[in-house]
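Here the complex is missing one protein chain, while the rest keep their positions.
Just so it is clear, A, B and C label the chains in written order, and each chain counts residues from 1 on its own.
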Amino acid sequence: MRIVMKFGGTSVGSTDAIRQVVEIVGNLARHHQVILVVSAMNAPDLRTTNSLIEAAHAAAAGDSSVAASIIPRLLNLHMRVAAELATPEERHTLEVQLGAMLDYVGDLSRSIAVLGELTPRALDQISGQGERCNARLIAATLRSAGVAAESVDATELIITDERYGDATPLMDETRQHSQARLLPLLEQHHVPVVTGFIGATRDGITTTLGRGGSDYSCAILGAALDADEVWFWKEVDGVLTSDPRVVPEARTLPALSYTEMAELSYYGANVLHPRTVYPLVQRNIPVCIRNTFNPEHPGTRISADEPPGTVKAVTAIRDASLITVGGPGMQGLRGVAARIFSAVARAGTNTLLITQASSEQNICLAVLRHEAVAAVAELRQELAHDLSYHDVEHIGVIEPVVIVAVVGSGMRGTPGIAGRVFDALGQSTINVIAIAQGSTENNISLVVSEQEGDAAVRAIHRAFIV
Amino acid sequence: MRIVMKFGGTSVGSTDAIRQVVEIVGNLARHHQVILVVSAMNAPDLRTTNSLIEAAHAAAAGDSSVAASIIPRLLNLHMRVAAELATPEERHTLEVQLGAMLDYVGDLSRSIAVLGELTPRALDQISGQGERCNARLIAATLRSAGVAAESVDATELIITDERYGDATPLMDETRQHSQARLLPLLEQHHVPVVTGFIGATRDGITTTLGRGGSDYSCAILGAALDADEVWFWKEVDGVLTSDPRVVPEARTLPALSYTEMAELSYYGANVLHPRTVYPLVQRNIPVCIRNTFNPEHPGTRISADEPPGTVKAVTAIRDASLITVGGPGMQGLRGVAARIFSAVARAGTNTLLITQASSEQNICLAVLRHEAVAAVAELRQELAHDLSYHDVEHIGVIEPVVIVAVVGSGMRGTPGIAGRVFDALGQSTINVIAIAQGSTENNISLVVSEQEGDAAVRAIHRAFIV
Amino acid sequence: MRIVMKFGGTSVGSTDAIRQVVEIVGNLARHHQVILVVSAMNAPDLRTTNSLIEAAHAAAAGDSSVAASIIPRLLNLHMRVAAELATPEERHTLEVQLGAMLDYVGDLSRSIAVLGELTPRALDQISGQGERCNARLIAATLRSAGVAAESVDATELIITDERYGDATPLMDETRQHSQARLLPLLEQHHVPVVTGFIGATRDGITTTLGRGGSDYSCAILGAALDADEVWFWKEVDGVLTSDPRVVPEARTLPALSYTEMAELSYYGANVLHPRTVYPLVQRNIPVCIRNTFNPEHPGTRISADEPPGTVKAVTAIRDASLITVGGPGMQGLRGVAARIFSAVARAGTNTLLITQASSEQNICLAVLRHEAVAAVAELRQELAHDLSYHDVEHIGVIEPVVIVAVVGSGMRGTPGIAGRVFDALGQSTINVIAIAQGSTENNISLVVSEQEGDAAVRAIHRAFIV
Partner (left out) sequence: MRIVMKFGGTSVGSTDAIRQVVEIVGNLARHHQVILVVSAMNAPDLRTTNSLIEAAHAAAAGDSSVAASIIPRLLNLHMRVAAELATPEERHTLEVQLGAMLDYVGDLSRSIAVLGELTPRALDQISGQGERCNARLIAATLRSAGVAAESVDATELIITDERYGDATPLMDETRQHSQARLLPLLEQHHVPVVTGFIGATRDGITTTLGRGGSDYSCAILGAALDADEVWFWKEVDGVLTSDPRVVPEARTLPALSYTEMAELSYYGANVLHPRTVYPLVQRNIPVCIRNTFNPEHPGTRISADEPPGTVKAVTAIRDASLITVGGPGMQGLRGVAARIFSAVARAGTNTLLITQASSEQNICLAVLRHEAVAAVAELRQELAHDLSYHDVEHIGVIEPVVIVAVVGSGMRGTPGIAGRVFDALGQSTINVIAIAQGSTENNISLVVSEQEGDAAVRAIHRAFIV
């Protein structure tokens, strides 16, 4: 089995964590082709990428001393791990390699300080160095543990456009480069340790990827290499049925469909953004979420298959506002929906939920509370004429509200689910302010007042998930 | 009590019907100030306004014989009623008046035929003559029955802009003219019989009103005269809880709030369009719907008050399509909702229901089935780029579907209603495809497949309305 | 030779004039194929088209008595001529025909009065009746004089679009209809007498032509029938070398090229607008201007050939203003010329002369004096920003000025002409304010102060034209 896997920042943030990584990879590499994608090291006291970005900004303001002080600390951070996990020979080579990389950071920082400005391109050169260092460190520790491993810069694999800071991969070229560079390694049973977060233009200039960095790198490589599975190692066992702080009996889901994952992507850090894993969804490659610190746990497997059960999870978006635009003249006022959503888009607001019942007299939209004022201001301006002519009678806001999403693709075509959901709420005497269920039928979203939010989540969780 | 009331076309479509009108008005006028607004006569075999419009179009094509043949038939239609209900003196005067009016129709028709074109202005001059004739007939029959009555042309009362065929009243001037002309009559206990449908520009040129003709005239005059109530005489007892062809136990509602009426306005002919009665809602004037042929029945009274009860009525829009736009890239694609609704507006489509659940990955919109093809075509064009880049993955259509609307302002703030609605559906194993409930909480709309539509309406009706 | 010829309004405005027309046509028709295009009669006391238009406007205001009084006067106007020039039989037929046409005017007028509005289409129906009457009258007088003639409505020949009041001919269809209808008549040696000014849509509805009415009709038919020549009979001997009120020795030019005529078209009523005769220029059909009241005079022949001589004529446009936009920042201010001329176009101003010398610091443009204020206002608004930033320093106006145009295609490639022109002015100590000569080299335009305008014209005329 060919597995592309990625360890997040804290999974590679300490000697213990990396020892764990080495053990996991060592075991897997015996039976599988393993490609490792690594982030920069995030130690509790030193977050590599953040400190590099900070140094770059300080340099732009003329102060290259921040870089000067960060460089030995970063070297030390990596070498401390190497001291425990790498052989003396590896340590020696590593020290030279990391020294050169960090010297380059110093050069960049001094150059930025001399010129007094920080361009997006310059920032990409600096901010991607953490991944480069870490890939070399992990490869060295793997080799020291007897695992044939080789660090590879993603600049050799992932070809992107030239939008520095938010680059998009050119998939055909990336596929070609990745296979040419990595397949020979895999055939020799070597483990490539690839830098996350970065790519390069056709001219070879380093870029950084938008859409969530290293996770995206891992998905790109999974797709480019036709992986059998792609694993994301996190600090949790997998995707939960609900937030355990609200629902103590929440538990890990063994399996999810892609669409369920997408529906859940708003909830918590443990779910992957659907845009991130889109290259995998397209090629139907299963995704696993597993726990670095509990590798025995099977985690959550996400694939095109729809696992049994109806409601899978209950999530909530807090601190939301419900904006209502309505009035007798709305009905038959052609184009008003377009104008409402144009106004909201101009305000730069994300719309979390929309609902317009059949009378056409009211359109409700939920937004994050801190974005509501700007959205309402734009709406008032857009509809000023209609408000004065009474075609639109009011623009109102209900807040704070919570959007509760009941997710599960098994709900589709199963009569009675909505009844059970609303029964559960009714029995808890929770008032439902707005409801939206789209035709995918794998998500019923409902809006309740903030003080009833937790109770609503718990009531529904209890009704469906034992 | 000052009551502005309107009898619809079939309520004034036969001798028997007009006898009924005379009796009703005669009784009411003893105790109340009554202002009558009348449509043109709609006899089963001769629909006045339609035949006038037909004559106008024939004239534009050069054939003024249609008018020539319609004129004696229209005169006869009115005089036949007069023969039974008017005194000989009234009959004589009426014949002269109606003769002059219909001669004018002949003149107009011949002029149009000579010039070979029919302008909106010319059409308004012809199409409003039916109301003029009928107002004089009704006034004559009232007087013949001993009720002091006087026909008044609305061109003296309702001042409009110059959009022939779809004129909008200028309310301040209309109020001034209406009070100056009608209050003296009311003080003398006379019943003004006012022509519906028409108004006049400031220069006195006849216009016809948009927004539903005579009903709108009635609402305008109700507001302009500060009526205590405005009554619409129809051929039914009032607003029903559901369509009796689907739900045999459907019954007449004694009272409704304005907002409930607005929610119901999509259902059946017996409910007034909220734009039509907007002048009354603004001034908080109650509206009654009563049965010309069952005047003892108290009908349905519609006002700002919210009558007791939770769910008032269950309605359905048939022949609908549910359009879904979705895909992983939709999430975070700023402005996509605005673009979707702009495309739909360009297609000239009315959106009956909108729903987007919290994942932001799908927007569903229901439209009338015959408008779906055009809407989808516009959507495909608008989103072509995004579809090719997989930001948007699909534009799908589910059809035929039925939108069931559960209406009642008592639902607001009453927990458990949604539960009962969906329970009722679940027990009938009806699958709910999409749900929308806006924050006014007086309407839960849900989409079901066409074959389950009637069952859904019945199930909910039985659950709530005894 | 096939000759399409047109007699203007005053050439057909009295018995004497028409007798003249009959004689001319009679003589020509013996040896040539003659097609006559006639305007409506313009008697000194009754201008037919104007009085019809006046009657139409009066009708729109509800007064059809104007038409009622004009109709017998128009009938009388035509029949008075017929009394002297037509046989009794022709008179009788004519009276019936003209009676019917004028009755139709009465019908139209009454219809407009009934409907109370005058549409462009209705105006075209009325305003084209004068040509119809006159074509019949002229045909009758010709026949009475023994010339086989037949009146033909141009509605059978000239097919146009539906822009009532300013219709454009559809040349292919017009050519087809004209040849099909007229060639058989010509073969029988008949003289078709065609109505000027009007055409008809494909549906046969009468339209009136833009671009100068009957002259345009004549040019269209000349082109459609592949005429050998097209003659315009006027009240002058031909095109003059200058305005005889200014230059007593001005004389008639025997020949002109099309381009010279175009250059002269701004001067006086006797020259045809180049757009009017464009169908003839395209087909290289010579145009003659001849004098109805002096038919022996050969007139001026206008063709593609360039007649000998250098300067042909000296003309002047009086009451002009010279607008100057300038300043140091203009040089290198990209797009400023486009902005200047956009502003002038927005003001609806015709630009008579433009000049910008090589320094790029000043653009001068001459306009009619009554249009200067609006043009300057638009320029000030357009350039407000540049004026405040001193990129443009001033917008000035010199007025009143006269634009003197020295015209002659023989100037092209003949060195020394400009020297003689400016020498002549210098010797008369006339100051030249601005000069423009374009690369066609058949026109030197110069701007002088109003009080020096006549002297400038005379000085140049004397220098070149004996």
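Criterion: a residue touches a chain if its C-beta (ideal position, glycine included) is under 8 Å from a C-beta of that chain, and two chains touch if they have at least 3 such contacts.
Computed from a predicted model, the values in this text were never measured in an experiment.
Undergrad: If I'm reading the header right, one chain is hidden. Which shown chains does it touch across the whole complex?
TA: A, C
Undergrad: Which candidate, C:E54, C:D319 or C:D423, sits in contact with the chain we can't see?
TA: Touches the omitted chain: C:D423.
Undergrad: Out of A:I3, A:I18, A:I112 or A:L182, which is the one that touches the chain we can't see?
TA: A:I112
Undergrad: Which of A:L98, A:A122, A:I302 or A:I395 sits in contact with the chain that's absent?
TA: Checking the options A:L98, A:A122, A:I302 or A:I395, the one contacting the hidden chain is A:A122.
Undergrad: Where does chain C touch the missing chain, residue by residue?
TA: 259, 262-266, 273-275, 278, 281-282, 315, 317, 322, 324, 326, 328-329, 331-332, 334-335, 337-338, 340-342, 344-345, 348, 350-364, 366, 390, 396, 398, 403, 405, 407, 413-441, 443-445, 447
Undergrad: By the contact definition given up top, give the residues of chain A that touch the hidden chain.
TA: Per the touch rule, chain A residues meeting the hidden chain are 107-108, 110-112, 114-117, 119, 121-122, 125, 205.
Everything that follows uses one rule, which is that only the chains that are shown with their structure count from here on.
Undergrad: Which is it for copies chain B and chain C: same residues on both faces, with over half shared, or different residues?
TA: The interface is built from the same residue numbers on each side, given that over half of them are used by both copies.
Undergrad: Counting only Cα atoms for the centres, state how far chain B is from chain C in Å.
TA: The computed centroid separation for chain B versus chain C comes out at 57 Å.
Undergrad: Do you know which chain A residues sit against two or more other chains?
TA: Chain A, residues with two or more chain partners: not present.
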